[in-house]
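Here you go, one structure.
With one protein chain held back, the other chains of the complex are shown just where they sit.
Presenting chain A:
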Amino acid sequence: MMFRRTGLSRRRFLQVMGGTGGALVLGLQLPLARAETPSGEQPQNWDPNAFITLYPDNRVEILIKHLEMGQGAFTGLAMLVAEELDAAWDQLEAKPAPGNAALYNNLMWGPMQGTGGSTGLSSSYLQMRQVGAAMRQMLLAAAAARWGVSASSLRTEQGRIYNGEQSLSYGELAEAAQSQAIPETASLALKDTKDFIYIGKPQRRLDLGKTTGAAVYTMDLQLPEMLTALVIHPPRFGAKVKEVDSEKAKSMPGVAGVVTFFNGVAVVADSFWQAKKALDQVKVSWDEAEAERLDTDAMFAELKGLTQQQGLIAEQKGDSDKAMASAAKTVELEFTTPFLCHATMEPMNCVARVDKDGCELWSGFQMPTVEQMGAAQMLGLKPEQVKVNVLIAGSSFGRRANPVGDYGMECVDIARQFPGRPVKMIRTREVDTRAGWYRPAYYNRVKAGVDSEGKVVAWQQHIAGKRVTEGTPFAEFMIHDGIDHTSIEGAVDLPYAIANTNILVHNHSHKVPVLWWRAVGHNHTALAKEVTMDALARTAGQDAVAFRLAHGTNPRYDAVLNLAAEKAGWGKDLGPNRGMGVAVHFSFESYVALVAEVSVDGNEVRVDKVTCAVDCGLAVDPDVVAAQMEGGIGFGLGQVLFSKLELADGKVKQGNFNNHKVARMRDMPEIAVHIMPSTEPPTGVGEPATGVIAPAVVNAIADATGEYRTQMPLMS
């Protein structure tokens, strides 16, 4: 989800949101008054009260506008505020900001509140610092008035203001500061990098209560009179409810009702177990006239077939046919990457309460504006009648950034049939696994050639799969000339000097809903690019690192490659049946290089160690950066080794972690993370490592065996 790189302008997004062209959810006017002027374009006078509450007891409560889904948004954004406020770390509390697109919009996206594309920290970097600086200035003004001195004679440290030996805590000045004028943003002097006390240093995380059971996720929310809804989805995408036999279920203890909603049937009861037992007694027959019958094996053959045809041109440089014909050696590789569900640890869920005056929602919403607009549209309410509460999320990996707010809208449709009562809709693991919105399956075929000196002269790539934003309100600005940017990100504008390229796209359509999945298109493009480069180096008889550097066009890209190679002891002999592989990639404005060490025994692959080098600009919290690299590698490793979703005659085979396999403790390598020192602005860290582990592992296997295994996952 890389809005910046699509060339999306704010104005364009406004048009989409205000337009009608099938914009199911977003086709409504937003209250845009304050969102018109994102920072970074021109200064805006931020009201610090929207972000910080300073209490007389000296607690500083910071509202975090980006969803905390594990990536460290609470900690990172609070650090920015604390830095300029000169607050003490232990006086800070972080809380999620409610849904309010005018106050809390993503400054890189336009008038929409949302988290994604690894933009949380980078899009807030200036704004949150300005917020902290503004509050500090108001406190200084209040202290100056109290003491009858000029503000410039005062200093601040760790949540106190000093006038020589005299000092006051921020809390003691809270009330007096309220009447001070809010400073003009343009007038705020931000700290020089060398004076940072927090930025660049690891902090203790502020998303607390996760080791004591105290943290409240949507799953844990308790409200008076609350009901629990479990759902039955169609067995195939596109099927509709025909008939429901719910007589027995309705008479069971605690059952409040069995109702239909736009995507199935819900059993609503006083508690989960009552709902579950009743659910097992409901019989639904389905109208499958329009149902999808996709079969994944046949689909991959079809995708391959598509690439025999002329595709849409994503990039064309020079004359790749002529160059290929004159190449001394060529390689040709096919890559398949399957459908994958996000499998968040907290299955999708939502709480909604609907009555005639409005609607209130609770969930770990990644784009609360979507659910706010969607609920308003469904219920015939004004957006301001829909109150959206954002809770911490039991992970997301892109799942909660749904362009039509799928699970939230299901909950609203169910809850409106029980007016006045909060309804917690829970998807069981099986329902959630089969509910769709998967990473789309992709097929890539690359042919590339080197000349007699080992220089890459030609690169031809076919990319086939379903476009992530097809049929969603996001298509209008993500798809250009038929090509979805997420299909080709990482495959065009290669950071290697190659004179003749031809990158072609083949779109495939079906009714299986697809979505961004951590690292999005880079999952298949980094695999195709870095394995092909490795195979070219091998065919040219060159070292894989030296070969890449010889084609390098970007010093930062080359530098992370060098750093990872050096730290990993690149080139050392690992002994029989072991191998070392390298991959490097640019995504989400960051550079990641990985060196993987593997042991191979037939079809069995064990990843022993991964050395990571990352350049993400200034690492605001190096520990969060390291955690995101470790986690990104672990998440990516699951899809390299085991994870896949298959459909047979339109039905999803896998349903739970017994057959949808993910990485576990025993599968994990030792991971060493090295962060490139930088003073460049901070860039993404949540996603950039995820797509790079696959090619590093594949290349390491090739080092051990001489064979490139390019069908994911490696072990079925």
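Keep in mind that, in the parts below, a residue touches a chain if its C-beta (ideal position, glycine included) is under 8 Å from a C-beta of that chain, and two chains touch if they have at least 3 such contacts; residues count from 1.
Quick note on the criterion: contacts and distances are computed from a predicted model.
Per its UniProt record, the hidden chain corresponds to "Isoquinoline 1-oxidoreductase, alpha subunit" from the list "ABC transporter ATP-binding protein", "YbjQ family protein", "Fe-S cluster assembly ATPase SufC" or "Isoquinoline 1-oxidoreductase, alpha subunit".
Screening A:Gly76, A:Pro347 or A:Gly374 for touch with the missing chain picks out A:Pro347. Across A:Glu332, A:Asp493 or A:Glu670, the residue that sits in touch with the chain not pictured is A:Glu670.
The omitted chain makes contact with just one of the residues A:Trp147, A:Tyr162 or A:Tyr217: A:Tyr217. Mapped onto chain A, contacts with the missing chain fall at residues 69-72, 202, 204-205, 207, 210-217, 219-220, 222, 228, 253, 271-274, 277, 343-347, 392-397, 426, 428-429, 623-624, 627, 630-635, 637, 656-658, 662-666, 668, 670-671.
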